[in-house]
Structure formats: C-alpha cells, structure tokens
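One protein chain omitted, others in place.
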Amino acid sequence: MRRALPIFVVLAGLLVAIAIANPYFLEPPAFLAFVKRAAPLVILAAGQYFVIVSGEFDLSVGSLVTAEVVIAARLIDGSAAATWPVLGLLIVVGALIGLVNGIVTTLLRVPSFITTLGTLLILSGAVFLWTGGAPRGALSPQFRELGRGSLGPVPWSVLILVAVAAAAIYAMRAGFGHTLVATGDNDRAAALSGVRVARVRTAAFMISGLSAAVAAILLGGFAGVSAQVGQGLEFQAITAVVLGGVALGGGRGSVVAAMAGAFTLEALFTLLNLYGISGALEPAVQGVIIIAAVALGAVNLPRSRAAAAP
Amino acid sequence: MPGTAGRLDGWGHVLKMTGIGKSFLGVRVLTGVDLEASAGQVHAVVGENGAGKSTLMKILAGVHAPDEGKIEIDGRSVAFHHPVEAQRAGVAIIYQELTLLPERTVAENVFLGREPVRRGLVDRAAMESATGELLSSLGEESFGPRDLVRRLSVAQQQVVEIAKALSLNARIVVMDEPTAALADHEVELLYTLVRRLTGRGIAVLYISHRLREIFELADRITVLKDGARVTTAAASSLDTATLIRLMVGRELDSYYPPRATEPPGEVVLSVRGGGNARLHGIDLDLRAGEIVGVAGLQGSGRTELAKALFGAEPFTSGEMTPCRPRSARAGVAAGIGLVTEDRKAEGLLLNQRVRDNALLVARAVRRRQPGIERLLERVRLNPPRPAQEVRLLSGGNQQKVVLAKWMTVAPRVLLFDEPTRGVDVGAKAAIHELMRELAGDGVAILMISSELPELLGMSDRVVVLRDGRIAGELPAGATEEAVMHLAAGS
Partner (left out) sequence: MTQPLKLRRVPAGNSFLRRLSADRPARAVYVALALLIVLGWLLFALDGGRFLSQENIVGIQQRSAALGIVAIGQTLVILAGSLDLSVAYLISLTSLVAAEIMAGADANVPAAVAAVLAVSALTGLVNGLIVTRLRVHAFIATLGVALIIRGALDERYDGPAGGVPESFQHLGYDRVGPFPVSALLWAAVGACAWLLLSRTRLGYRIYAVGGDAEVARLSGVRTERVVVAVHVLCSVCAGIAGLLLASRLGAGAPTVGTDGGYDLESIAAVVLGGTALAGGRGGVAGTVGGVLLLAVLDSIFNQLEVNSFAKDVVRGVVLVAALAIHARRRRTA
C-alpha cells in the first residue's frame, strides 16, 4: 500500500481544488456526473492493470473500444430488440480478442507490445473494412441508456463501475490475483512453484478485453457513435495505471491505486477546464504530470533486485 | 611445469595483497588474508564454498572495496573503485558466468569499450587482425575473430575472455572455476592455455574445487577457510590427502540434529535409467523419512538431477515411479517440491510479502490455505511478520519462507538444492532441524550441498555424482575424503 498512498493524496488534493473553484462539485449530482464521466477510463485502467501487473502491455484496448462501438451501431441499427443480444456479443468479442492477445503472447512468444500493436492495426482496419469506411447504423435508446441514463439519482455507469471495481478487487484478493502478481514479479519462480504462467497471463489479457467491452458500452451511450471514440484510450489507461504507482514490468501495485490513477487523470482534466485552461493544453499537462509522477516514484524506490549483497 | 624452488622465495611478486578484510551487512567474510602472485606462475586458491575465495577475487577486480588491507601491484599501492580501473592496472578476471555479448563478434567483444579508431572510424581490420593474432597465439583455430559469440561453445567463449585479457595487457589473470562448465576434452585445452599464459610471464590465480587440476597446474597453493588463510605452500610440498584435510579440517564441528532411529519407510519415488541431455543412467530410490545427500563437483549434474526429478527439466528417458513429471506443475501435483539453488531468481517473489510467498504454491494448485501464523512459527521465521516484504529479509529468513511455501502443500518428496547457501549460522541450524523434522513426518528428502560437513552431518546416505552419472554411494558416517575421492574420480 505504501506505493499507492501518494496517488490518493494527489487525488484528494485535486478534488479539493475543484471544489474550491466550483462549490457545487461535491454535491451528489455534480459529483456523480464526474464519476460517470470518469467511469469508462477507470474501467479500462482496471483491465489494463491486470495485464501490466502480470508483466505485459495491452495496446489494443483503444481500437477495441472503437471496434465494439462501431459493431454495436451496425448490428443494432436502432432496433430495441437487438440491444441485449448485441450487448452479449460485445462482451464475447472483448474476451475473445483478449484470448487471442494472450495466446499469441504466451504460446507464440511474441512480445506483448508487438502482439497488441498488431491487434490494434487489425481491429481498426477490420471494423472499417466491414462497415465500409465510416460507422454506420445507430445505437438504440436502450443501449445508450447504460451510458447516459440513471437509476433514480445514480447513473447506470456509476453502478456498473462499482460492480466492476468490486469484481476487480475480489479477483485480486482471490488466488488468481496473487498468482498473477507472482507471475509479474518473477515468472520463473512462479512457474517453479506450479503456477501455470501462460494461462494466468492469458486470463489477464481476457480481463483487459472484457474491460474494453464494458468501457465501449458506456462510451457508446455517453458519447455516441464515432470513429474516434477509442482513440488514444490505450495510452490514457496505461498512464492511469502507472500514475497509480503500478510498475511497468509487473509485480507491483494495486488495482485500487490503478483506478485511483484514472480518477486522478479525469479530475485533472476537470480542474484544467474549470480554471479555463483550454482543452488544448490538457495533453501537455498530462505529459508533464506523468513523467514527474513516475520520476518521483523511481527516485524514492531503490532498485530492489540489484540491491542485495552477494 | 612446477616452479623451481628459487622463484618461490617471494621476490618478483607481481601482486601482493596483505591483511585483506571485508564484511557484508555486519557478517565477516574475510579476515586478514594475504595473497601473492608471481610472474609466470600459477597460484591456486582453494577452499570450501563460503571460504571467501570469490570475495577475495572480486576485491582484486575492483568489484568490492576492501574494508581493510592493501593491494600492491609491482610494488605500487593501488585502490580500485571500478572494475575498469583494475583492468587498466593489469588485472583481468575470467568469471564463471562469462561476460560477453552473445550477438557481437569475437573481435568486437575483445575490444569492447576500447575499439581502435582510424580517421574517426573503428579500424575493423586492425581489430580483427589483432584478435586473430591473439587467438593464434593461444593456439585457437576452431573459430575466428568474425564469428558471433553466440555460436561458440562455452570453452571457446572462455578462450575469447582470455584473448580479451591478453589484449588488455593483463599481467594478472584470475580464473574462477574455469572448468566447471567444460567437457573433459576441453579441460585439456584449458591446461594448454594456462601454460601459454604463464609462458608469457603472466601471473595466473586459479580457483578450482577440482584437486586433480590444481596439482596438474599450480606452482603454489593457498588454502582459505572461513574467510582466513590457512596456509600457502609450494604445490610440490602437498598431496591430495593433506590438501583435503587443510580445506575441511575444522576446530569446532557444527551441531547436527540426530538422525532417525527407525529404519526408513517405503520407497515413495524411484528412478531407473533416468537420462536427459545432462544426466545418464540415473538409478535412485527415495524413501519416506530418509535424507539422501547428493555430492558432486560443480557441473557434475547435481542441480540437473533435482530439476529432472521435479519435472522442470524432465528426464527424457528411463522409468520413474509413481510418475515421470514433465513440467514443474506436474511435479507439484505429484507431491514433489524443489527448494532451488538460486533463491532470488527461482525461489522467491522478492517484491511480495512473506504471506504471498508462503502461500504461492497452495494458491497455484488451489489447495486450502493453511493458517499463516502457525506456518511461520513452524519454519522458525524470526520475527514472524507475514506482511514484511521478502527482499528486506536476511538470507536465512528468505530460505525459511521458501520452506514455508512448500510445507503448505505437504509434499511427499522435497528436493533441497544448496539449502543453506548464504545463510547465517543460526538459520542454518534451524533449517537443519526443520529438515530432520520433516523427514520424521515421513517426507522423503534429497539434499544437494557442496559443503561436505553439512552433507555428511545431515544425510542418511550420500550419492556422489560425476559427469552426470552416479559415481557411487556412501553410507552415513563416511569421511569427507571418501566423498572427495569419489567426486573427483581420483
């Protein structure tokens, strides 16, 4: 938890700063709206966390989100009846893409950076090939309800986020989570202790794919159909995870901190907007912050493996 | 060519180390060690594991700075802060693990960091011809300066390291267990190489466990024990038996827990004709409640035997009952556990807590997880804090965590590869007690150790390996000399 603490301090500080600029922010409707806006990125970060903590990368989630939204629009095409079957299909597609990423990485031993880069290219090409260039069709109101609507005062996406977060935390506390972290820390020791390293890593990729599917469902509802809906999300998700103190290379960091990292990014954007810093400078500030955060983390933590005496 | 008596009198020392002392984390590793080396002579440094040989050599190489003592080269006092400084002063070390770049050519490796330049560009022709000359001066014709190091055998790579040493104009060459990874016929080649080095007036410091080699090559021998020098003498004044006694003789014998009084139980694991790339015709039975020791020189196949029984590097031929595991996972499922030789690389998750390390195996095979407190108490972890990160523990406590990891699944067979390496005396006794306790509970134990007193103190019988085969078996109470003779094949 020691590694995770700074991100919560930063997050709290940002929330306070937002509240000072906008006193209504901490009231339930405004705050829930903030959480709702953050939900897709938080879910993606949770999924990406599983892959990163196992020692790999998943660059394919952004284009997977786009693909899922485009597929949904084309298949649903405004029809209420098609909504639920298509939702199920999206989930299956997400898991399947993750399975392919995992198998190629573990069994064919392609570095995950390249595997998922390949998947990124394939997905973005394939989807538009299929739809003929631009997204076609439309999402049904029922589908968009998940991203836009609410149950009483609480947005659906917040409820879904809570469910996803609970599932992620549960998974990390269960035996699976522990073997996953073990694999990321030292895959040789894990294998010699009987961990099925390939299977565990593949499962992590599937979780990441699933999280992309859920994020796509929320984003499709929230923002509607476009070809840019998932653009850059893979890097935002990785940024969020790293901000949460999770080490690239695996074995260290918690899923709660990774999600907090995503909230922090979103809070940062909100704050910049409030203070009238245009959307254009957003990425620049994000860039500075991520470098600074990781640099501070690197300075504080001595390199663990090399440190010990002979 | 043993040295003539006249040259042993102490004049013309290229290297003189006096009163070297060193501690790591408060543990004394070397005390007041003196060592000299003379031009054109082979000076062997021998001693058991943990005697301090490697540390002494690393001090000479500039990897560690000594806490006390001084080093003189050619009568001038030197202090190295970086390996490069030692290199410049004429010291070259050929480590057990070779430090070459596999994807680069021989010439590129020999001149790494010191490439000759002509008109701003690396003079490849000069580099390659210089390397070629070095190689031919070493009598090496099986490969050339342009070959990739990756394509060379271990023996050939050693030649590259030696060529590199020569190109640095090294006058002191340290060879740390150079024959450990060599096949028999390659060892002969190495002898020739060493003689060529001394022929050029280079002082060779030669570290080896293989006594036959030492008597073959050395002019003088220094014996280290427990971080101090026992003696330095002309090789011609010693024989194998004396040398062994000097190395292992101990004032105070450590305490070992008493052996079981009951005869061992049924056979729980049995191999007939087990073989793979490194092992041949292994016949072995492990019985419940018995501790079987495995002795052998480095490279004799000890670790390979443990990994084959466990399934991580499986046997490819022969019979094994109850089953022949083909993967580590299968080994665990069959009730076999392996405490690996390299704790940090293969045994532990250094960034994780004690608890997560201890429960790793149980979680991997989805066994019920036992109460962590009782477990840590049983392995005598001190202090028993499950939330501590493992990298912060001492070597002894780390090893206890590894033991706890296996005890969660109650294996029928436990394989220990160097269980007390790098472990302090107190933890060592605790681990010994625990091993005996496990055997008392009916676990069949196989224990590899290069520390003969430990091996003989703990084992109910000792199997000796040589060149991947079982060279013989000795009963409890055998002498260290007997084991050494079997292991060295003398």
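By written order: A and B. Residues from 1 in each chain.
One rule holds in what follows: a residue touches a chain if its C-beta (ideal position, glycine included) is under 8 Å from a C-beta of that chain, and two chains touch if they have at least 3 such contacts.
Quick caveat, the model's predicted, so the values are computed rather than measured.
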{"item": "Shown chains touched by the chain that is not drawn here", "value": "A, B"}
{"item": "Sole residue of B:Arg28, B:Arg124 or B:His280 that reaches the chain not shown, by the stated touch rule", "value": "B:Arg124"}
{"item": "Of A:Gln48, A:Thr66, A:Thr119 or A:Thr264, the residue in touch with the unshown chain", "value": "A:Thr119"}
{"item": "Hidden-chain contact residue, picked from the options B:Lys70, B:Arg146, B:Arg245 or B:Arg272", "value": "B:Arg146"}
{"item": "Chain not shown, touching residues in chain A", "value": "57, 59, 104, 108-111, 113-115, 117-129, 132-133, 235, 238-239, 242, 248-249, 278-288, 290-291, 294-295, 298-299"}
{"item": "Contact set of chain B toward the excluded chain (per top definition)", "value": "83-84, 87, 99-104, 108, 112-115, 117, 120-122, 124, 142-144, 146-148, 150-153, 155-156, 185-186, 188-189, 192"}
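The definition used in the following text is that only the chains that are shown with their structure count from here on.
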{"item": "Distance from chain B to chain A - Cα centre to Cα centre, in angstrom", "value": "46"}
{"item": "Residues of chain B touching chain A in the complex", "value": "24-25, 54-55, 58, 64, 310, 312, 328-329, 331-333, 338, 340, 344-352, 356, 359-361, 363-366, 391, 405"}
{"item": "Of chain A, residues touching chain B in the complex", "value": "175, 178-179, 181-182, 185-186, 188-196, 251-252, 304-305, 307-310"}
